[in-house]
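Pasting in a structure now, in C-alpha cells, and then I'll have a few things to ask.
Yeah, one chain of the complex is gone here, protein chain that is, but the others are all in their spots.
To keep things simple, chains are lettered A, B, C, D, E, F and G as they appear, and every chain counts its residues starting from 1.
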Amino acid sequence: MRETARRRSVESRIVALLGRSGFEEIVLPILDYADPAAVEAQDTYRFVDRDGELVAIRSDFTPMVARALSPVVEKTRTPLRVFYRGDVIRREASRLGANREMFQIGAEIVGDGSSTADAALLGLLGSLLRDLGVTPRIVYTDATIPERLAAGSGAAVRDALAGKRAGDLEGLQRALSPEAFLVASRLASGQATVADLQQCAETAPVAARLAEIACAVDGFCVAQLDDVDRRAGYYSGLRFRAYGAGSRVVAQGGRYDSLYGQFGAPAPAVGFTVTIDELEWSGEALGV
Amino acid sequence: MRETARRRSVESRIVALLGRSGFEEIVLPILDYADPAAVEAQDTYRFVDRDGELVAIRSDFTPMVARALSPVVEKTRTPLRVFYRGDVIRREASRLGANREMFQIGAEIVGDGSSTADAALLGLLGSLLRDLGVTPRIVYTDATIPERLAAGSGAAVRDALAGKRAGDLEGLQRALSPEAFLVASRLASGQATVADLQQCAETAPVAARLAEIACAVDGFCVAQLDDVDRRAGYYSGLRFRAYGAGSRVVAQGGRYDSLYGQFGAPAPAVGFTVTIDELEWSGEALGV
Amino acid sequence: MRETARRRSVESRIVALLGRSGFEEIVLPILDYADPAAVEAQDTYRFVDRDGELVAIRSDFTPMVARALSPVVEKTRTPLRVFYRGDVIRREASRLGANREMFQIGAEIVGDGSSTADAALLGLLGSLLRDLGVTPRIVYTDATIPERLAAGSGAAVRDALAGKRAGDLEGLQRALSPEAFLVASRLASGQATVADLQQCAETAPVAARLAEIACAVDGFCVAQLDDVDRRAGYYSGLRFRAYGAGSRVVAQGGRYDSLYGQFGAPAPAVGFTVTIDELEWSGEALGV
Amino acid sequence: MRETARRRSVESRIVALLGRSGFEEIVLPILDYADPAAVEAQDTYRFVDRDGELVAIRSDFTPMVARALSPVVEKTRTPLRVFYRGDVIRREASRLGANREMFQIGAEIVGDGSSTADAALLGLLGSLLRDLGVTPRIVYTDATIPERLAAGSGAAVRDALAGKRAGDLEGLQRALSPEAFLVASRLASGQATVADLQQCAETAPVAARLAEIACAVDGFCVAQLDDVDRRAGYYSGLRFRAYGAGSRVVAQGGRYDSLYGQFGAPAPAVGFTVTIDELEWSGEALGV
Amino acid sequence: MRIAIPKGCLQEKALRMFDAAGYPVPDELDLASRRLVFRRGAVEWILVKDCDVPVYVEHGAADAGIAGLDQLLEHDSTAYQPVDMPFGRCTLALITAAGAQGLTSASTATIATKYPRITRSWLEQRGHRAEIIPLGGSVELAAVLGLTSHVVDLVETGETIRTHGLEIEETIAAISPRLIVGKDIYRTNPGGARELIERVRQAVGSEERVCAF
Amino acid sequence: MRIAIPKGCLQEKALRMFDAAGYPVPDELDLASRRLVFRRGAVEWILVKDCDVPVYVEHGAADAGIAGLDQLLEHDSTAYQPVDMPFGRCTLALITAAGAQGLTSASTATIATKYPRITRSWLEQRGHRAEIIPLGGSVELAAVLGLTSHVVDLVETGETIRTHGLEIEETIAAISPRLIVGKDIYRTNPGGARELIERVRQAVGSEERVCAF
Amino acid sequence: MRIAIPKGCLQEKALRMFDAAGYPVPDELDLASRRLVFRRGAVEWILVKDCDVPVYVEHGAADAGIAGLDQLLEHDSTAYQPVDMPFGRCTLALITAAGAQGLTSASTATIATKYPRITRSWLEQRGHRAEIIPLGGSVELAAVLGLTSHVVDLVETGETIRTHGLEIEETIAAISPRLIVGKDIYRTNPGGARELIERVRQAVGSEERVCAF
Partner (left out) sequence: MRIAIPKGCLQEKALRMFDAAGYPVPDELDLASRRLVFRRGAVEWILVKDCDVPVYVEHGAADAGIAGLDQLLEHDSTAYQPVDMPFGRCTLALITAAGAQGLTSASTATIATKYPRITRSWLEQRGHRAEIIPLGGSVELAAVLGLTSHVVDLVETGETIRTHGLEIEETIAAISPRLIVGKDIYRTNPGGARELIERVRQAVGSEERVCAF
C-alpha cells in the first residue's frame, strides 16, 4: 500500500502540472470496438462480443482520444489541450510472467500543426519528468523519413532501416540518390543526426523542422535520431521516446496529423504518453 | 438415430453421384484464421486464439477450397472437379433457438471459365436434387449487374436494388441511361427477366451468357432474376439459389473468377453448395 | 470535459474523506483469472486467454480485494481499513445501448466482526453521500434471513422471497413455523421491518444486531427491509443498498465474513461500493 | 486428394465393420456448452458466446454421447450399441505447428456393465485395427487402482504413480499395506502386471476382472499395465490404449459407469475412439 | 401515488377492484374520453398497454400497478407481487397446428408467440429445438395460416383453439393478474405501500368470497 | 395469392386501394365480423397486426402485403417494396421531454420506443449514448410521465407532441406504407406478381393525381 | 535397446554405472573419437546434450536414458523414472544479486534462467511477479553483470554463488539424475525393460553402499 501511495503521488504531481499548463482531462472507456486491421492487434486483448463484434481492451489511448474528441474538434475553437490517464493492458507474447497492466498519463495538443506546438509538448514532457526527479534523455526523429528518402520504395527502405541491418540496404542503392543512400546507411547503423538529414535534399525540410524543435527544447535531447519504426502507424512527423536512467522507455509520442481525419474531424495533433510503471521499472528514485 | 441414417443416406447418394460425375473429394479444416474484413463476419463464430490471432469456425467452404487448392491449381492441368462435405456453423443473430450447425456438400469446377461449365454445374445440381426426390426451382442472375448498370455508381445502385425499394431508385435516375433505369426499376420490384437485360446495352453481354446457360439447363429455372445481393462478395458472374417446395434455399452458388487469384493462383471457378439441413427443414419428402 | 472535471472532483472529495477517516488505498488489476463458477458470470466479460485460461475483466472489486489482501491479513494486526477505486465493466444483457463501464470507489474494514464496524461503515457511507449533496436513503437487511427462517429449506424460501410472489409462499407453509411464515409473508410483499423479525425466534438474533446498527446510524435508514437477493453470494450478514433521489442504487455493500477464508486468510469484513455513474444517472445535484 | 480418398476409405471400412457388428450411428454437434470445470479444459478451444455462455469446440466425444443418449437410455431397452465419427479439435500447448484437428471414429456399448462387454469391445477394436492392416498392441489397466491401493490417500498415490517417480513413493509407505506398496512400486516403474495385482488384497478383484478380459481378447494385449492417468476423468474401470507400430496412440478408451448418471440416466458404458490422424502419423501401411 | 392500469380486457375489473378497496377511481365518462392520466385524490391513475405496466413500475415511473404474470415473466420484473387477482386467470400454453409433429431436440418446428423470452427459456429447459417467430397479435392465426407449426399463447376457455382446429399440446404456466408494487415506494412512502397492499388484499379477499369482479 | 392487410388505421385505405386496382376485397359487412381471413376470387385477404405484415411475407406465409417502412426497417425485411402508397405518410422522430438535455456520447438519456432496433442502430450511427426502453404503446406518455427523457416514435401532424409539451428534436426517417411482395411468389406465380405490381402501381398513380385514398 | 547418455559432467558417471550394471559400454578411446553413436552388444548408446535426453525418450527415439530432474521437469517428461542415481545431486535455487529486493506480487524483479518453464510455474504458485529472461548458459553471470536481479539455476556446492557475491534466496527443488524408461519399450521389449531396471537398481544399490560413482 505504500507503493500505491507513491504511485498516486506521482499521478497527482503530473496531473497538477498538466492542469497548471492548461490541459483539461478527458475520460475514456476501457473497452472499445476493435479495429481488426490495427497494427498493434497482436499486443491487444481482443475478444468477440455477444454481438459478434470484435472488442478490444484499451491498449493505446491515442486513437481513442481522437475518436472521443472528433465531435468536439469540429465545433470548438482549437487548439485543444487535453490530458488523460488510466490503465492500458497489453498481451506480452515473448516475456513470461511480465506485467501487462500499465498506468499511463498522456497529453495532447489538437489543432496546432506548428513546430512551436511540438516544442511546447516536448518541453512539457521534459519538465514533467524532471519534476519527478528523472533526468530524461529524449530521442527523436521524423516518422516520414523512409518515404521521403525513396518516394515509391518507402516500404522497402523502411523495412531495411527498421531491421537495422546495414547490409540489407545494398539492394536498395539504385532506388536512392547518393545523398539519400548515405543518410539511409547512417540511419541503418543508428548513427544519423539532424546534420546528416540536412545534407540530403529529400530530408532537408524535415531536418529544418527537427532543428527548430531541438533548438527550443535544448538540454535533454540526444543527437542521434531515434530508431525507424517498423510501421509508421499513425505518426506523420515528429516521433520521440524518452528514457530515464536505464534502457526503458518511460514516455513516448509524436505528431499524428492524419489521425483525426479518420474520425471525420481533420486536425493536426501532437502528444505524449508517460507510462508510470516504466518509471518504476526503470528504477528511478522518483522524487515524490 | 433413424434421422442420422436418413441423413447419411442422403449424403451417400449425393457423394456417389458426384463421384460418378468425376468430382474428387477434398477435406477442409474446421478452424481457420479469420479474415477480419470478411463480409459474413457477423455470422461466423470468431474468437481470439492464444497467439492473439483471430480464428474463425468454418462458416463458408468456398474461400477455404480456394485456399486449399491454390497450390494444386498452379501445378495441375485444370479444370479440376472437386467436392467437399462437412458442417458449417453460423451464429444466428435474429432467430432465437434456431439451429446453427449445418451439414453441407458442395462441388466446384476450377479452371473453366466457360458458360458450358456454368451450365454443367447447374445441370448437376438439378439432377442431384431430383435424385433426392426434390423438384428444384433455380433462380439465377449475374452478380455484376449493378456495377454494369452504372459504371462508377455501382455501389449506390447495388444498395438501392438490394434494398428492393423501387422508390429509392429515383435519386439515381441521372446516373443511369434510360434503358439501364428501366432494368433497374424492374430489378427493384423483383420483375426483371433475361429479356429485360437484353434491351439494355450495359447488360446485354450478361444477358447473352445467362440465356446460354438457361437454355442448356431448361426445365427448373425461373424466369425472374434472383435478388441482387447486398454485397457481391466473391461472386463475379452467374449467381443462383435453388429452392425446394417451400421458401427455404436448399442450395446456392455461382461463379467466382477472382477468388483463386487472392490466394496466388488465378483461375476461374464455379460451384454450388447443398445444405442438407435446409432440405430437411424445407419438408421435402426425400426419396431415400 | 466539464463532466470529467466534475467527476474527478467527486472522486477527490470521496478519496479525501476516506483518507481522513484512516482508510488506505490499494490498487487492483483490471484483468483477473475468472472463477468459472462465479455467480455474476453472466454479467462479466470473460474470454479465453492465450494460455487457455478463462480470464475476466473486473466486474466486482470485493473478491479482488480479498485475494489481494489475504497475504497481508495474515501478517498484520487487523483491523485494516482500505479503499479502492477504478472502473468495473459489466455486460448488460437486457438493456440495449446502456452504459457498461462504471467508476466505483469502495471501502472496507477487514478484521472487525462487530456491529460497531457495521455501523461505522454505514455511517461513513452516509456522511460521504451527504458530503456530495445527496440525501441518502439506505435500505438494509440481513443476507442470512431465508436460511434462518427454514433451516434445510433455505434455498426454496430464498427463491420464493426473491421472486417476491406472495402466492408462491403457500407451498412452503409446512416448512416454516407460524411466526416464520408471517415474517416470510411480509418479506414477500416487501413490508417486513426489524420489528417483524423480532417477533420470530428464528430471526430474533438478526433483528437484535440490525437494531443496534440502525440505532447507531439513524436518520437515513428505511424501516422496510431490503429485498431478498436471489443468491446470497458472499454476503453473510448485513446487506444494504443506498438510493439517492431516484430509483437508482448509488451504493451498496454488506458483511462477508467467509470471503477471506476462501483465499486462505480467514477474517471478517464489511464494505461498501459507491458507483459514481449511478450518482450521475440518478440526477443528483452533486454539490461539488 | 489421394490422401482424402484413402482416409475416406479407412472411414468407410471402419463404419462398415461397425455396422455389421450391430452399432448404429449418432451425429453430434461441433459446438457445445462447456463444462468450465472439465479436466481437459486446457486442450479445448473455448470461447464466450454472445450470451456470455462459455462454449467449447468438440474435443472429446464421450461426454457428448452420454448427454445425447441420456434421454434415449431412459426409455430404451439397453444395451445400446452406437458409433459416431467426426473431427475433434484440440489446442496443443507445447507443440508448435502440430496439427490440431483430428478425425475420430468411436463406438460404445451402453447399458451392459459386464466384463463380457469389455472384452467384446476390445475384441472389436482389435479386429478393426487388423482389418486396416495394423498390428495393434493394446495396453490396459484399471482406472481405480490408485484409490484401491490406499483408501483415503488415493489422490496422493495417484500423483506419485502418474508422476512415474519411484522415489516419490517412499513418503507414502505408511499409507499403504506392504503388498499395496509393492504393487505401487512396480506401477511407478512401469513394470506391474495383472499377476502383481493378484498378490494384493486391495487390487485382487480388479485383477480378476482384468484377467477375464485379457483372456477373452488374447493375442494383442501387453502384459505390463498401462500408465496411471494423472486424473481418472470419467473412467471407472477398464482403461486401455492401442498402439500401432510406432509410439503413437491410435485408439483408446475404457469403461465409464458413472458418466451417464451425470446426465440423469444412470447406465454402465464402455467405449473406444480411433483417431484416424494418429493412424496416419504412426506411419502404418494401411491396407486400404 | 401513481398506479398503472392495463388498458383492455383487465382495465374495468382492475379499476372496480381498486374502487372496492376504497380508492377513488376514474368513472366511465372519464374513460370514454381518450385521456390516459387521471388524478383522483392522492392517486394518479395511468392507463397503459398491458405489456408496459411492468416497465413503468420497474423504472419507478409508477408506484404500483396490475399486471399479468405473463408480462411479468416476459419482462423479468423485479417488482413485488403481493396480491393475486381473482379475475383474469388463464394459462400460457403450447398450441399445435393439426398434424404438426411434437417438439424434440431435433425438430424443425416453428413457434409464433408474443412471448419470445418465456418461450425460449422454456424450450431450453426442455431441451427442445424450435425456431421462434415473435408476433404482435392474432398469434393463433399463425398456426392456422401455416406461418408456424406451433403457437405459444394465453388460453382462456380454449374455444378459439378448437374452432381453428388447433390443439393444446402442453401447459407452460398458470397465469393470473397481480398487484405489483415497485421498490421505490417502500422507501419514499412506506405507509402508502402498506395501506395499498392491505386494502387490495381485503378487497380481493371479500370479493373472492362474494362474486367475481 | 394471399395478401396481408394491416389492421387499424391503414386497413381501410389499403383495401380501398386494392379495390381501385381491381381486386375483389371484403366489404364493410365482412369486416364488421371479427373474421381475419377472407377469400375473394383468387385472393385470400388476411388481416394481421401492422407489425406482423412483414413477418408473414418474410416467411412466405403471405405473398404480398401493405406495410409501413417503420415496420420493414424494424424487422429487417427482405421483401420487395415495389410501390409506395400515397397515404399514411409520416416521420419517425426523436422527441424530447421539455427541459431534457440533448443526446451526446456521454448522455444519461433514456428513450422509450416501439422501435428498439431502429433506435439502437441510429444511436450507434450518431455515436450517441442512451438507454432504450422498449414499450408496446402510448409511447409519448413515457416522456410525459417521466419514465424516459426521450421518445422515438411516428409523428403525423405533431399536434399530440405539442399538446403534451414535448418537442421534436430530430427526424430519423420519412415513413410511408408500401406494397411489399415476398420472394416466393416470383418463383411460384410470376405472372401474378407482375400483374399485382402493375395494377397497384396504376391504381396508386391515378389516385395520386385525383384524390387521397 | 537404445540408451541416451547426457554428454558432459554426468556422462562418465552414467556410463560407469551402466558398466557396473553389466552392460557393455563404450570405452575411453571410443569416447575420445567425436562419434556419438556406439553399438555394444544389444545396446546402442547415444550421446546427446543433457537437455535432449528426455526428448529422445519421450518420442521413442531412445528406449531409456539418464536425465536430471531439472530437465525432466522443464520438458514435462512422461517417461518412467524408476531409479534415482546416487551421483550428480544438486538443488535448483533462486539466487539473488547483492542488494536486490525480494520477490513479491508487485516486484519489478528479473530472473535469468535456463529453466523458464519451471521458473514460471514456481512464480505462479508463489504469486510472485517477475520478468523471466531465458539464457543458454553462464546464468549466474547475468546477475553479476546486472542483466537481471535474480537467477534460477542449479547449485552444487554454492561456491561460485558466494564468489560472485550472490546469495541463495530459496531452494526450488532437489535435483538428481534418474534412469528414465520410455513407454514404448514396455510394449515392445518388456523383458528388456524389466532387466534394465533391475540391473540398474542393483548397481546403484551396491555402489551406493560402497563408493560414489
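FYI, a residue touches a chain if its C-beta (ideal position, glycine included) is under 8 Å from a C-beta of that chain, and two chains touch if they have at least 3 such contacts.
Keep in mind it's a predicted model, so treat the numbers as computed, not measured.
**Student:** Where the complex has a chain not shown, which of G:C9, G:L36 or G:A174 is the residue touching it?
**Tutor:** G:L36
**Student:** Can you tell me which of G:L103, G:I118, G:L135 or G:I197 touches the chain that was removed from the display?
**Tutor:** Per the contact definition at the top, the residue touching the missing chain is G:L135.
**Student:** Would you mind spotting which of A:S21, A:Q224 or A:S258 touches the chain that isn't drawn?
**Tutor:** From the options A:S21, A:Q224 or A:S258, the contact with the absent chain belongs to A:Q224.
**Student:** Would you write out the residues of chain G that touch the absent chain, in ascending order?
**Tutor:** Against the missing chain, chain G presents residues 2, 7, 36-37, 46-52, 55-56, 59, 61-62, 133-138, 141-142, 144-147.
**Student:** Name every residue on chain A in touch with the hidden partner chain.
**Tutor:** Here the touching residues of chain A are 94, 137, 139, 163-167, 188-191, 222-224, 227, 243, 246-247.
As a working rule, only the chains that are shown with their structure count from here on.
**Student:** Give the residues of chain E that touch two or more other chains, as numbers and ranges in rising order.
**Tutor:** 59
**Student:** Hunt down the residues of chain B that sit against at least two other chains at once, touch-wise.
**Tutor:** 45, 47-48, 50-52, 91
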